[in-house]
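Only one protein chain is missing; all other protein chains are in place.
And now, chain A:
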Amino acid sequence: MRVTFTVNGREQAADDVWEGESLLYVLRERLGLPGSKNACEQGECGSCTVRLDGVPVCSCLVAAGQAEGRDVVTVEGLAGDDGTLSTVQQAFVDAGAVQCGFCTPGLLVAADELLERNPEPSDGDIREALSGNLCRCTGYEKILDAVRLAAARTGEAV
């Protein structure tokens, strides 16, 4: 079947999509957007987190056909058109929150949505917002530092 939806502001169509296929598979294998990572395929790890109509979801658990006509933002949509990193992305780099990098895209999407919703999150808020994202390098302290840094920089910019 054909599935048409908006990805990072651009209308995209994927053909020959199998009916049981996930949105994650369509993004990575059919639309050439490998930023969202494929790890657990059961919603445990959050590496595939994207925003579906603005809401963070595991793209491995969205059937491709369910994305028809909807708006998807992936990690590729965070940076500016000229490649300028977003506040959250820059903070992850500066805080040393990236180790092997596999969990990073999901964490970036989740953290970006948190700060949009809650510009001054408490540590509890950050922990809860990122509780669906696993880092197997166990670099959680630096990840928390990065989100705090991004929140502080967002506050300064306002």
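The rule is short, and it goes like this: contacts are C-beta pairs under 8 Å (C-beta built on N, C-alpha and C of every residue); 3 or more make two chains touch, one makes a residue touch a chain; residues count from 1.
Please note the rule applied: contacts and distances are computed from a predicted model.
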Which of "CO or xanthine dehydrogenase, FAD-binding subunit", "ATP phosphoribosyltransferase regulatory subunit", "Zinc-finger" or "Branched-chain amino acid ABC transporter permease" matches, in UniProt, the chain that is not displayed: "CO or xanthine dehydrogenase, FAD-binding subunit"
Residue touching the undisplayed chain, where the options are A:Leu27, A:Val72, A:Ala97 or A:Ala110: A:Ala110
Residue in contact with the excluded chain [from A:Glu41, A:Asp94 or A:Asp145]: A:Glu41
Touch criterion as defined above, residue of A:Cys60, A:Cys135 or A:Ala151 at the omitted chain: A:Cys60
Absent chain, residues of chain A that touch it: 1, 18-20, 22, 41-44, 46, 49, 55-58, 60-63, 65-66, 68, 110, 128-129, 131-134
